[in-house]
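Every protein chain of the complex appears in place save one, which is left out.
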Amino acid sequence: MGEFAIGQPVTRFEDPRLLRGGGRYVDDLAIPGMLYGQVLRSPHAHAKIKSIDISKAKAAPGVAAVLVNEDWANSGFGDLPRAEGKKKRDGSPMYRPHFPALAKDKVRYVGDPVAFVVADTVAQAQDAVELIEVDYEILPNVTSVALGSQPGAPLLWDDCENNICFVHLEGNKDKTDEAFAKADHIIKKRFVITRVTAATMETRGSIGHYDQAADRYTIYTTLQRALNFREELAETLNIPESRLRVVAGDIGGSFGMKSGVFNEVGLVLLGSKVTGRPVKWVCTRSESFIADAHGRDNVSDAELALDENGMFMGLRVHNLVNMGAYTQPGTDAGAYSNLGTLAGVYLTPAIHVDVTAVYTNTNIMRPFRGNGRPEAAFVIERLVDLAADELGIDPAEIRRRNMIPPEKMPFQTGLSFNLDCGEFEKVLDQSLEMVDYKGFEGRRAEARKRGKLRGIGMSYTIEKAAAPGYEGAEVRFDRTGSVTLISGAVTHGQGHETVFKQIVSDTLGIHPDEIHYLQGDTDQVFFGEGTGGSRTASLGGSAVKVATGKVVDKAKKIAAHMLGVDEVDFSEGVFTARETNRTLSMKDVARAAMSPKNMPQGMELGLNATAAYNTTRQNYPNGCHIVELEIDEDTGQVEMDRYVVVDDVGTVLNPLLLKGQIIGGISQGVGQMLMEQIRFDPQDGQNLTGSFMDYAMPHAELFPHIDIKSHPVPTKTNILGTKGAGEAGCVGALPAVANALVDALSHLGVTHVDMPATPERLWRIMQEAKAGRA
Amino acid sequence: MHNFNYHRAADVADASGKLTSLDDPKILAGGMTLLPTLKNRLAAPSDLIDLAGIADLKGISVEGNEVVVRAMTPHAVVAASAEVQKALPALAQLAGNIGDPAVRHRGTIGGSVANSDPAADYPAGCVGLDATIVTNKRKIAADDFFLGLFETALEEGEVITSVRFKIPDRAHYMKFRHPASGYAVVGVMVAQYGSKVRVAVTGAGPCVFRVSEMEAALEKSFAPASIANIKVSAEQLMGDIHCSAEYRAHLISVYARRAVEAMV
Partner (left out) sequence: MDIEVKMTVNGKAVSGKVEARTLLVQFIREHLRLTGTHVGCDTTQCGCCVVHVDGVAMKSCTMLAVQAEGKAITTIEGLAAPDGTLHPMQQAFRDHHGLQCGFCTPGMVMMGVDIANRLPGADEKTVRHQLEGNICRCTGYQGIVEAIMDASAVMNAARS
């Protein structure tokens, strides 16, 4: 079974289907009798709804229902899921606004759903949406997180003082203050981490189907956590989970964004309940910019204290984090759950972080590829480069000096991470070698002759993956000895099917073609939390491993019984009786297990196993990115020329897929650093980036060939030894690219470049630097 | 998209007649701008008149000192045409960088020119290459054709049938692509005709325009240095969240200079 073994670059089993056009995304599903919904959204960032007139829309051709807040309230449905658990600075509970699926009395961001039209066709629903008349009284708005908590800022919620949602403190303040008092150097900088959007190629969509006869709801939707989704949605609908089925087909990208119960999920179910027919809603691309949850958007005031030798003594960070207009479970996590990344791979003994989460007149937030990790990585890795510049130490050298050596593992950082393993200096050295760090100045000089400003930048980042939690897996043999494999995880592009089949095939000796993979249907999946936080290889993979282990244990007993021996050996799918050399295959045993005569006394029939794997310790993927790029001196255009990565994600299950995850992550980090940004008009709060005409997406031409090597240091925190890989690429990319840009401009005295580093921004920086020098 | 009536024009006269007689009609050429506009409900014409079936609106020929591109010729055909590549490579290069390959397979020169989109490439090609826009009624010099933002000299019932580009001694087109849309933020066509030089700019203003100061300087001495210090005022230029008017003004200088560098 070597071909499919763990560690082999196995090509994906899901690909032939997807490559033939056989994907089953939510918009591909058509249910007989299905109607179509469209949402009327707020055109204002903040306004009172004085009145809504739906009479013309109701009378329009093909319209089956026009729903407003009152209909939601009267349906018996409650708030959409709301965040909880955090506290304000004075210890009082966080501010948790009500969250109906359609706005009541007030709209709080451009795109806030106001009404929902259900009609025979999408076009008819769109036509009718245009006939709804809403009388708004426009209110002052605030979209900027920096201004949101200032005294006098417009309040989103009358009883939420200064728009503060919650405050989170982490680390040791006294020790940190002490370190700063003794420091020889203090590096201080404000970093603005821009707002971006996941822009999944498949937009969000849902089909709601209420079966009146059975009094049961089914939602077909785009998600990444089916069972958690069912729990949250059942609470909103005020029904037991058993009366709700959640089904996800193929998911066309998510990156964290599709992890929640959005307004439209409730609306299609209400629409179905009201009309008695299935209702489909699929977001258009332009709509998605004002309807989706966004990511990042915070302001970090950060300080690094150093001694005279460039050793880090303390780190102090104040973050203002944008929550948007409402919070849901998980929408607030980016503010606090990944601050550990700030400590980096460094010995820094004293760290303190103070986070204030702020409501503004903007879309709700959701995790996006890293969920606080890239933000934190950007802050620490930019600070390190600023320190290197200030102290005149090479950026590689200052990192090397401060790195935690392997012999200090396990190591408790100044924040939450308790690192179990890692060989940071080795990874750094390999990266420097790959990029030919020593030869850089020669390449810089050569570029200069072509009118190009060449820079090199690095980052060494670490993050947590597979936070303590659980995942389920089930292995079911059928009568012919083929297998159905079920996971609680939900792939949205990562290739779970391939890696899980590798594990099953490797352990049980069943050919992957005889394994059917199933996920995302709560009527079939028994257990699990879903995908997110770089957890699935570690937790989902381990669960599959445990389930297959249970199958082997049981099958060995059956085989021994059938062969009339006490014990059998099992290898590559074959059971062997030691004494007689008689053998049975896994398939023989699976078939036999359906018949009572083959079973040992008292053993249950069948060869099935479930597993619920849980960990209490997260793992810490880490890696080094080095970028070389050139800036056109005349135009500010950037061309990336070299990009190398050495990663440590523990045991590599499939190097082909790992590479895909890292490069994909990098492309999103590079996108944010160079071009992407959701922007709001500071006056009227309009989203100025409402389509692919204005929101700049990275294209193929932006990237050089990216070289990746792995330096696996397996972790003992799970049985496979893997560390999460899903977010690592994005985490390292932001600061590495930023550092390269600054390096390219350093001869002009430039020490920082804000994101996105558009050509115009870089051109202006060069103009200003030159003017300042003249 | 609002619904509309769809007509296949049998010939140009038929199209022109329908254009005059119907309520609020629009010509459908390649549809690369019109259809997205309709999809986003930014326009709601009563009727679309499709020119795709009119055979004599397609094709390219070199006639004397002119390259003639018929109105319904797709950009990809212009870009790949051996005749154009030989007679007027700058035009092939311009056409080959409009939008993307799929857009170039469908988008047409007539549609692009008739629309006068401020960020389209062809207007710079027309004005820079001293083109004549030929309609079913008359011939209009490109200099007189593009009047403003989405505004042209076309009158009611008038249909573009071809564009005649004057073959220059040499020419070059350079374009700075919009990071999101791919349209021209600044596109500069520089063309030399004996002692005369044309510098036409698209993308930067509400409509294509010529930079007479650069033309005069290049007519004196055709070298990058001649225009190195000529700046276009940002006052009349457009700005958006990606590129301000001031930056566009700067890019005009850079791209004009680079176009000349590529020519000498």
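Here the chain labels run A and B in written order, and each chain numbers its own residues starting at 1.
One rule holds in what follows: a residue touches a chain if its C-beta (ideal position, glycine included) is under 8 Å from a C-beta of that chain, and two chains touch if they have at least 3 such contacts.
Keep in mind that this is a model prediction, so the values were computed, not measured.
Trainee: In the intact complex, which of the presented chains make contact with the chain not displayed?
Mentor: Looking at the complete complex, the unshown chain comes into contact with A, B.
Trainee: Which residue among A:71, A:170, A:202 or A:760 touches the omitted chain?
Mentor: Hidden-chain contact among the options goes to A:202.
Trainee: In the whole complex, not just what's shown, which of A:54, A:179, A:219 or A:251 touches the removed chain?
Mentor: Answering carefully, the residue with contact to the hidden chain is A:251.
Trainee: Based on the whole complex, identify which of A:492, A:591, A:625 or A:761 touches the chain you can't see.
Mentor: From the options A:492, A:591, A:625 or A:761, the contact with the absent chain belongs to A:492.
Trainee: I need the residue numbers on subunit B that touch the omitted chain, in ascending order.
Mentor: Looking at subunit B, the ones touching the missing chain are residues 1-6, 28, 31-32, 35-36, 38-40, 48, 50, 52, 76, 99-103, 105-106, 181-182.
Trainee: By the contact criterion defined above, which parts of subunit A meet the unshown chain? Give residue numbers in ascending order.
Mentor: Residues touching the hidden chain, for subunit A, are 11-12, 14-16, 18-25, 27-28, 30, 123, 198-203, 250-253, 255, 284-286, 492-495, 656-657, 659-660, 663-668, 691-693, 697, 699-701, 703, 705-706, 729.
Assume only the chains that are shown with their structure count from here on.
Trainee: Within their complex, state which residues of subunit B touch subunit A.
Mentor: 1-3, 40-41, 176, 179-181, 240-244, 247, 250-251, 254
Trainee: List the residues on subunit A that touch subunit B in their complex, please.
Mentor: Going through subunit A, the ones touching subunit B are 123, 126-127, 130, 286, 634-635, 637, 675, 679, 688-689, 692-697, 758-760, 763-764.
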